[in-house]
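For this view, one protein chain was removed and the others were kept in their places.
Moving on to subunit A:
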């Protein structure tokens, strides 16, 4: 669907060349939700803008749905952009237009007749759940509502691709979830390929199928979200994943200290589950077979786009033999086991 071949982008700033995107190749499949994660200045914004020609590449080839962007004239590029929707961190709605008129805007540019424009715009406003706000002005809407308008507007011309530029970064956690759910729904129902850039790993985990980690203009790691989350290779990727678990971790650490005081014996073990294993009764089996008590300290499930991922922190009690046996037994199951605290 989208292919980048050895694409580079160099900016000239006061005669100093700055390579915002270093030679990058990338393939994004049709119907996929693809995340690009990186800190600010990593080049992800430029990379996203290369996909709709807001930035032209310095070298390399960009193909979207079998049409190559690079050789297009300005006029052809404008035409092409009508089939690529884009939403923004700060929504970028026209304050001078109502919600309905904002959604009509791209349809005007595409030269759709007025009656048809309004009909289509109303459909989209229904889709994003803002039917009662059609006549409101952006200034009267909340952040989440504004982003819904942005999404409706981006979908107006039935795009093949939807580009999301930090679309949830200006929203609170709950609104972020709502907007992400909406994006997932659009991806599923309309089969729109979504490319999103973000600095929040949480966003990637929640809706992306695949992810690329960008650092200093390069994609340093790429793969399915589950894979990257389970086996991050690069230091920067690990940092992003850690940041996603940060809040959980703080509470856990506190719980661990308290538990250590209450039950000074035993071993504390962290178990990662994935997909189908989330449902299997591993804990009770181990407990029964090894004849040891297992105390559950903390458990959490993080949802990813398709499969859940679970983490369980348990305390294995009993004498040393039993503990070792239990640990060995855990490792026979398709879960990841990590002893995070030995006897203290």
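Quick notes on this structure:
The rule is short, and it goes like this: a residue touches a chain if its C-beta (ideal position, glycine included) is under 8 Å from a C-beta of that chain, and two chains touch if they have at least 3 such contacts; residues count from 1.
Here, contacts and distances are computed from a predicted model.
The complex includes a chain that is not drawn, and of the options "Lactate utilization protein", "D-methionine transport system permease protein", "Protein-export membrane protein SecF" or "Monooxygenase" the UniProt name matching it is "D-methionine transport system permease protein".
Of the listed residues A:30, A:78 or A:285, the one in contact with the hidden chain in the full complex is A:78. Per the touch definition above, the residue from A:6, A:30, A:90 or A:285 contacting the chain not shown is A:90. Contacts to the hidden chain, counted on subunit A, fall at residues 52, 54, 75, 77-82, 84, 86, 88, 90, 92-97, 105-106, 108-110, 137-139, 153, 157, 163.
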